[in-house]
Each structure stands twice: as C-alpha cells, then as structure tokens.
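The other protein chains are all here in position, but one chain of the complex has been omitted.
Moving on, here comes chain A:
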Amino acid sequence: MTILATAPSPGFDAPGVEDFNLPPIFGDVTKPVLQFVLAAVLVWAFFTITARRPQLVPGKAQFLGESFHGIVRNAIARDNIGHDYLKYVPYLTTLFAFILVNNLFGIIPLIQFPSFSHPGMAYALAAMSWLIYNAIGIRKHGFGGYLRVSTWPAGVPWWVRIILTPIEFLSNIILRPVTLSLRLFGNMFAGHLLLLVFILGGEYMLLHSESLVVNLLSPFAFAMGIVFTFFEAFIQVVQAYVFTILTASYIGTVLADDH
C-alpha cells in the first residue's frame, strides 16, 4: 500500500484488497472492532426498547420487535429444528440481528463498511455455530452415535460407503463452518468492492480524467453505484438470513433421529 502510494501510476487504480486494509483507529482497534460493539449496542437497544412493558395488543415498537423475533422463531427455528426449537431461538435471533446490522453497516452513510468483509468475526461466528451443533449432536446421540448419524447414512451398500462416508464426514463436520464463514465474508467483500469500483470509478471519471466525454459519462457510474447499493442491501439481508437458517438447519439435522 505504501509502495502504491509513493509511486502513483498514471490512469485509474482499480480498488482492490488494499482498500479493505484500513489503518487502525488506535492500537489494534480497527473500524470493524468499533462496528461490532456498535452493532451489539444497537441490537440490544432495539430489543430492550421493543420488549419493554409488552402488551397483549402490541404497539408499533413492540410489533416491530415481535415481528423480527417471530420471523426467526417461526420461519427459521421452528421450520428447521422442529420439536424443542424454543431452546435455540435466542441464539438464532441474536445471530440474525447481529449479522444483519453489521452487514447493513456496508450501506449506512458515514459507516459504509460491512464488518464481515474482514473475515475474522465470520470465522468466529461460524466456529460458534459449529461448536453448538456438534455439541447438541454429541449430547443427543453420544460421540459415536453422532459420528454415525453424520457420516453413515442408512440403506447404502458397503462399496458406496467407501466414498460416501469420507465425503459426508468432510462436508458435515469439516467444511460446514468453512463454507458458512466464507460465504458471508465473500459476499460482503465482493459487494463492497463492487460499490468501490462504481463510486471511485465515477469519481475518477469526473475529476481526474482529461477527456470531456468521460467526464460527462461519470453520472452513469454513480447511478450504477446507487443501483448496486440497493442490490447490496438485498444481498446483506439475504446473507444474514442464510447464515442463520443454515445454522438452524444444521441443528435440526443433528437433532433428527434418522438422518
């Protein structure tokens, strides 16, 4: 980054990985560190306000909180976990709200940086979900039983098992947290990069290009930037939802009696 800064190349520098390597605000505190704390505070405030003195007939705030909680409770937890789903609703709701707010930071003015475009916390949340569903599975079936449920599908000939069991083990035990975290990270990373390309590109076209035609074309770049901002909003919600629903689905799978 320093090298690039000291040797400015002529023409447009396409935004890249270096744009995600923001300088720390102080010490080891990077921008996402503050965003995670801010997101936690916002989510806490949202649920605390909406759940204060709940009424049978909800007011607007309570309705909002109940709707959010109800989506995770009924559409995600109940449909994917089934019996005994209530135990996991608090974790799933917190997960969904926390990821959602951090994702939306990517398009909220003045913040405009999706926290999960740094992969650290995506790893951490994926690891947490991995620990949780493995722990649930082991507690329900015992260690051997859980391994059998996860890697030994019923009604398969022995020669298929030679291939199938390693694949099942790999996909169910090893790769799930990897895909879970990389999917979230990759989407946020790519989405932010996309917006950078359009906005910084538009800025370059408007301010730094010597060609008048290119100057005049710059609004199209900004317009595309706005279009993709809406698209990003959609992606951010979907990714938060996907992370949560996959976690719920993994829990539901290990709780199922016959896989």
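Some notes on this structure:
Keep this in mind: contacts are C-beta pairs under 8 Å (C-beta built on N, C-alpha and C of every residue); 3 or more make two chains touch, one makes a residue touch a chain; residues count from 1.
Definition applied: contacts and distances are computed from a predicted model.
The chain that is not shown carries the UniProt protein name "ATP synthase subunit b", picked from "ATP synthase subunit b", "Probable glycine dehydrogenase (decarboxylating) subunit 2", "Extracellular solute-binding protein" or "ABC transporter permease".
Touch with the chain that is not drawn comes from one residue among A:86, A:108, A:135 or A:160, which is A:86. Screening A:33, A:173 or A:237 for touch with the missing chain picks out A:33.
Seen from chain A, the chain kept out of the figure touches residues 1-3, 17-18, 20-21, 27-30, 32-33, 36-37, 39-40, 43-44, 47-48, 50-52, 54-56, 58, 62, 65-66, 69-70, 73, 86, 89-91, 93-94, 98, 115, 118-121, 123-125, 128, 185, 189.
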